[in-house]
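Just one protein chain is left out here, and the rest sit where they should.
After this line comes chain A, so read on.
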Amino acid sequence: MQVVVDLNRCQGYAQCVFLVPEVFELHGEEALMYTPRVPDGQRERVLRAAVACPVRAILVGEPAGAE
């Protein structure tokens, strides 16, 4: 699973960082950093974070060409 965050939409609500601190991280107070390739054990939680994003900036999918 891969994750992409539309950083033009991201407003720093940080709901994803609360829910999956292993994948999403705040750099300073507002800048979001994330691990694009989601570890297998974190898939369900990343999906929860994508739904919880107040501005729907998190896109989740399989990398192109994946089985």
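Structural remarks
Simple rule for what comes next: a contact is a pair of C-beta atoms (placed from the backbone, for glycine too) under 8 Å apart; a residue touches a chain by one contact, two chains touch by 3 or more; residues count from 1.
Rule of thumb we're sticking to: contacts and distances are computed from a predicted model.
Of "Cytochrome P450", "PqqD family protein", "Autoinducer 2 import system permease protein LsrC" or "ABC-type polar-amino-acid transporter", only "Cytochrome P450" is the UniProt protein name of the chain excluded from the display.
Seen from chain A, the chain kept out of the figure touches residues 13-15, 17-21, 25-29, 44, 47-48, 51-52, 54-56.
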